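Written below as structure tokens is the structure these notes are about.
A single protein chain has been omitted from the complex, and every remaining protein chain is retained in its original position.
For chain A:
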Amino acid sequence: MVGLSAGEKHFIQGGIAQDLRADGRKRLNYRPIYVETGVIPQADGSAKVKMGATEVIASVKLDLARPNPSQPGKGKVSLFVSCSATAGPMFEGRGSEELSAELSVALQRCLLGGKSGAGAAFDPSCLSIVDGKLCWDAYIDGLVVSADGNLLDALGAAIKAALTNTRVPVANVPAGASLDEDPDVDLSSQETTRIDTSGVPVIVTLTKVGRHYIVDATSEEESQMSSAVSVSINKERRICGLTKRGGAGLDPSIILDMISVASHVSEQLMNKLDSEIAAAEADEQDT
């Protein structure tokens, strides 16, 4: 990313203070969001999301596995993000490790819920085939193709769309088969079930520049931030995860204020995303 001159920095900060950002948006406006589902035919579910110049792809793959002994009725979900070098030369080789790890941890926190499973994006018991013996393991992978700020929100949206797009194959286990060795699972029926994604939260990142908060920051605006708070909120306005990023300290009352602003913004984002995902799914079924 090219450095910013002092004049450009003042322009960004001054514009935000006056509720008029460099691309004409208000502080709490998102860039236009485009969602496309089914972009990876070999995956069980996939989606691509574009927010301005930020482009991310999420895919969901399902594998047969043995469930965790402590949670026999549920499948396992694992989430990982990587940054492609197409987003910028600094992501080549090991350069993207730190950013990928940070994004992965933040998304796991927002979408996988607490240790007992409360607050998770979707109920993993829909992935169970035979209680205690066989289940689907869901591997959710995010890929950053082009980075222009607000990666977390875009990845959250892409994962929501990919989960909605996921078709879980119906597995028929012949009755009486012994499940202690590798069973002959019958996957030939073309039936699939879908995952209930009504509870999947959206992630809203509020970036604090000067004394004001903006939503959906570009990478130039992010370079001027003092700190950022990413809040994951679901349809019932419950907070499913929160991460504060950035070094500067924040007053606790400001954090609570940011949470209420994020909660307010999340409603619009949730509606927009739901309609975009529904449109993308309808498009995909037509083709």
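Please note the rule applied: contacts are C-beta pairs under 8 Å (C-beta built on N, C-alpha and C of every residue); 3 or more make two chains touch, one makes a residue touch a chain; residues count from 1.
Basically, contacts and distances are computed from a predicted model.
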* Which of "CCZ1 protein", "Complex I intermediate-associated protein 30, mitochondrial", "SUMO-activating enzyme subunit" or "Exosome complex component RRP41-like" is the UniProt protein name of the chain not shown? -> "Exosome complex component RRP41-like"
* Structure fact -> Touching the hidden chain, out of A:L28, A:V185 or A:I255, is A:I255
* **Of A:G75, A:G119 or A:G142, the residue in touch with the unshown chain** => A:G119
* To do: Sort through A:R194, A:R211 or A:R238 and give me the one touching the missing partner chain.
  => A:R238
* Structure fact -> chain A positions in touch with the non-displayed chain are 69-70, 98, 101-102, 105, 109, 113-116, 118-119, 229, 234, 237-245, 247-252, 255-256, 259-260, 263
